[in-house]
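Missing here is one protein chain; the remaining ones are kept as they sit in the complex.
Lettered A, B and C in written order, each chain numbered from 1.
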Amino acid sequence: MADYVYGPGRNHLFVPGPVNIPDQVIRAMSRQNEDYRSPAVPALTKTLLEDVKQIFKTTTGTPFLFPTTDRVFSLLWIDQQQRLNFNVDVVESDWGYGADLAALDYKLRQDPSHSIKAICIVHNETATGVTNDLSAVRKILDKHRHPALLLVDGVSSICALDFRMDEWGVDVALTGSQKALSLPTGLGIVCASPKALEASKTAKSVRVFFDWKDYLKFYKMGTYWPYTPSIQLLYGLRTALDLIFEEGLENVIKRHNRLGTATRLAVEAWGLKNCTQKEEWFSDTVTAVVVPPYIDSAEIVKHAWKRYNLSLGLGLNKVAGKVFRIGHLGHLNELQLMGALSGVEMVLKDIGYPVKLGSGVAAAAAYLSNSTPLIPSRI
Amino acid sequence: MADYVYGPGRNHLFVPGPVNIPDQVIRAMSRQNEDYRSPAVPALTKTLLEDVKQIFKTTTGTPFLFPTTDRVFSLLWIDQQQRLNFNVDVVESDWGYGADLAALDYKLRQDPSHSIKAICIVHNETATGVTNDLSAVRKILDKHRHPALLLVDGVSSICALDFRMDEWGVDVALTGSQKALSLPTGLGIVCASPKALEASKTAKSVRVFFDWKDYLKFYKMGTYWPYTPSIQLLYGLRTALDLIFEEGLENVIKRHNRLGTATRLAVEAWGLKNCTQKEEWFSDTVTAVVVPPYIDSAEIVKHAWKRYNLSLGLGLNKVAGKVFRIGHLGHLNELQLMGALSGVEMVLKDIGYPVKLGSGVAAAAAYLSNSTPLIPSRI
Amino acid sequence: MADYVYGPGRNHLFVPGPVNIPDQVIRAMSRQNEDYRSPAVPALTKTLLEDVKQIFKTTTGTPFLFPTTDRVFSLLWIDQQQRLNFNVDVVESDWGYGADLAALDYKLRQDPSHSIKAICIVHNETATGVTNDLSAVRKILDKHRHPALLLVDGVSSICALDFRMDEWGVDVALTGSQKALSLPTGLGIVCASPKALEASKTAKSVRVFFDWKDYLKFYKMGTYWPYTPSIQLLYGLRTALDLIFEEGLENVIKRHNRLGTATRLAVEAWGLKNCTQKEEWFSDTVTAVVVPPYIDSAEIVKHAWKRYNLSLGLGLNKVAGKVFRIGHLGHLNELQLMGALSGVEMVLKDIGYPVKLGSGVAAAAAYLSNSTPLIPSRI
Partner (left out) sequence: MADYVYGPGRNHLFVPGPVNIPDQVIRAMSRQNEDYRSPAVPALTKTLLEDVKQIFKTTTGTPFLFPTTDRVFSLLWIDQQQRLNFNVDVVESDWGYGADLAALDYKLRQDPSHSIKAICIVHNETATGVTNDLSAVRKILDKHRHPALLLVDGVSSICALDFRMDEWGVDVALTGSQKALSLPTGLGIVCASPKALEASKTAKSVRVFFDWKDYLKFYKMGTYWPYTPSIQLLYGLRTALDLIFEEGLENVIKRHNRLGTATRLAVEAWGLKNCTQKEEWFSDTVTAVVVPPYIDSAEIVKHAWKRYNLSLGLGLNKVAGKVFRIGHLGHLNELQLMGALSGVEMVLKDIGYPVKLGSGVAAAAAYLSNSTPLIPSRI
């Protein structure tokens, strides 16, 4: 199979998804099709559904594995909203700002009749690198004793940032295989609270692509699959979960915090600005870096790929040309990041930004050499 | 990675999908994620969209690669129908019978005002092994000079049976990666005629998961993907097409005819009946075998898997317990089929059916040894 | 990567080595290089050296893993012989005959001074399919209370036939990765008894490629490797052993007996002769089939590959053109064999031998359907 744009050595993949797949997962997925109606696939699926709950930190939720890509997520919201018969009141924040919690507080206070049925929020905004404080959202809901469902897009957070479905009373949370789980694209993983499942029963139902009822029927029968799953992705997910549990989910989260912190220190040392406007919203999975007006950030992305085999994220929509993004999520370690940060430095220099070579890397190294623990299996 | 139900040697996969993947394809898919926004993925996609038209035998159609599974297909119909604002008039046939062409002829004759907007038909019915004659459908439409769109579910036919999109005036055709293309589950491949594309523009549009317009917009931009594709499946599809072209599509179709014929000869030699009621509907991709009333066909499937590592297809719905299915599509050769037919013989004996061991295999072998050509690359 | 002689479907590999590799092993080997001086490789090696003893049925032997191919084995004999300062007295048997135990008995009786230092014997002769009775050899040695070392070439027997190093007092036994272990070529596995190790110390030593002393020095240091091992083969061996232990070594041996018996029944039903002259020497890993004088067995092998993608073994040396060989060792199950036997029937017919199609397959099926157990993990 030809590689269309071969370059020597590894590709350095630092877009905020799809991310680097562990070799163990690539191996596990390198396999034949199987008859998914044989007892083997349900036996495997059962372990997945049980174990996947851990990455949501839930014991009461019900997980679903959907064959899909990222496109489905925003549609899922619409779908949920239609099925639950909601009017949608979109509260937008400026790019680089977190969710407007004051507005939420105000709206809930104005809703003693509980006409608001659900709050939809993104945990980590991938385009700008903004992490919202979900525990604060929960506190506001609780303060008002408001029964609205809490629906969370955890696509670029779950398995990388601290996410607590049960503790924070999240009713629906979802993520995708190609983000922090470090798998190929193809699986959407959704977890629903008992309250959400109950609500879906009574809601006006249109038959949709992702119908929980289809799944629940097959869950009861113990065959699990209303239609043909990707056998390869199931085995991949099994291995991805095994690796996360081997490292320890808390250690995974700490590792992402280290990588995020190191990246931000490098950006600061380069004299550049983080697109995220306040420290409380800093994202440990993606950093959007604002470039000076005389530089087109798309040129940085293009040049990184052409010269150093480094894949960075483009700025999207409103910030196209103004920011580039460094994804630092998934199966990644400190020296991989250091290689990428070195690469960004060289690109900045090449493109005409007056960076001091070694400055960002030194800042990141100083932090990492103080905070990186020994690898537990090697002590 | 544990295999949950390990048995020595290969699994013999003879369900009518998912099917055996060529090792070349497994290899091609054993790879890292890539940034799909880099130039490499569009360059690859471009070749896929060009070449995939050949398996539909179309030069004028526009192909789409959807991340999905088989479930989507029936929904696609509904979707199409809703978008095109149709009333659905379902003409069911008995199990084992082909589409009722006389009824079609009658209905079209009764429709001089062309209120019928589309004819939806399955090319090959996977549950019973019935192949419909699409050229006859086209002739009926032409006879009445009826402008209805012709929509074809080619899931278990395209790449295995003779299918001619342009010649037969098919407007929408679709197949799935896990069938005759011999890939893992995950891609739905749809091809639309210019007439279908045109119709979709004027039809009342609800925003749906598979929206051609999304794709066409990105086709124009040359980036091709409105959302994250599975890089692995794209490379897999590239290799699957390469293998089909290396063998030659016509040779692939002939091979399926050989395997189907051999299977039917074996069934006959065993004294069992084909679920398909007339020879003209015999399917070269799947054979549904009717068992005597005193045998539960599900036991045959279970026993084959437990003792011989042979995966056969269950009878579904109306024929559950009454038929078992032998899938003979995809990347498969004569001796693989002979192994499976031997296995079925042994299972039949084990389960109490008075089969003469060797009878079916002998019938199949007599046919195959006369019809199997030398492998061209080895002559 | 081009396949030079692509044919659709699987290759049916029935040469007596190299044999079919389990997908699990291919997966395990699909990996990066590692620094073999890190603690990971010794940790893995330690488990291999411990577990590999089980396939020799020894608790007292010392195993060695040599990077090599099959060529080394006959040379190893010569090497051993030179180092131990032997004169070599070769007792040849006719092709198709087992070792001449009467001659052995006679020679040992004539050697009261124990000038004979070692008996070298092949357990299973791959060219003709002859299995020697090693327990009888041991009995003869014991009868004469003769201290000669017993050296066994177990290349096409160990892991497939019953082999008992400790019980039969074998002093050196060896096998290769590409035979019943079902790995790629590349590892020679040798096991030495304490007596053999002791003898090697005092023997006149020439420095040779495979010097136990090199290894033993590194064994003591706990680093195990005097030079760079193939990381991939080590992980492959780990998985190969895991699969053998999961099936159970005794079950592996029984499976080979089933496959060997079924093959011989088919040969008989075809009216052809086994090259092996007495039933007591029948081999459960390879069957050499004698063809009538008017047929060139090389044509059978060529035709099988060209038309049916079936790889059979050529007749070698004295029996070139007169026999073809069916290898039935390694990771293989009943229906794989049935496919191959069907193929041989078709080839025989194609080539002009008056075979009754289905005859051999029926004989094999009758036996296998009575003797094949349920797969334990699936009961």
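Operating definition for what follows: a contact is a pair of C-beta atoms (placed from the backbone, for glycine too) under 8 Å apart; a residue touches a chain by one contact, two chains touch by 3 or more.
Computed from a predicted structure; not experimentally measured.
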- Item | Contact residue for the chain not shown (choose from A:Lys57, A:Lys107, A:Lys179 or A:Arg255) | A:Arg255
- Task: Determine and list the chain B residues touching the chain excluded from the picture.
- Result: 1, 23, 26-28, 30-32, 39, 378
- Message: Need a quick check: the contact residues on chain A for the chain that isn't drawn.
- Response: 1, 3-10, 12, 20, 24, 27, 30, 243, 246-247, 252, 255, 305-310, 331-340, 342-343, 345-346, 349-350, 356-359, 361-363, 365-366, 368-369, 372-375, 377-379
- Contacts from chain C to the absent chain lie at residues 1, 3-5, 11, 13, 15, 17-21, 26-40, 43-44, 67-72, 75, 178, 184-186, 209, 226-233, 235, 238-239, 305, 311, 314
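Note that only the chains that are shown with their structure count from here on.
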- Query: How many Å are there between the centre of chain A and the centre of chain B, using C-alpha atoms for each centre?
  - Reply: 35
- Message: What's the distance between the Cα centroids of chain A and chain C, rounded to whole Å?
- Response: 51
- Report, in whole Å, the distance between the mean C-alpha point of chain B and the mean C-alpha point of chain C. 43
- Query: Which residues does chain A have that touch at least 2 chains other than itself?
  - Reply: 1, 26-28, 30-32, 39
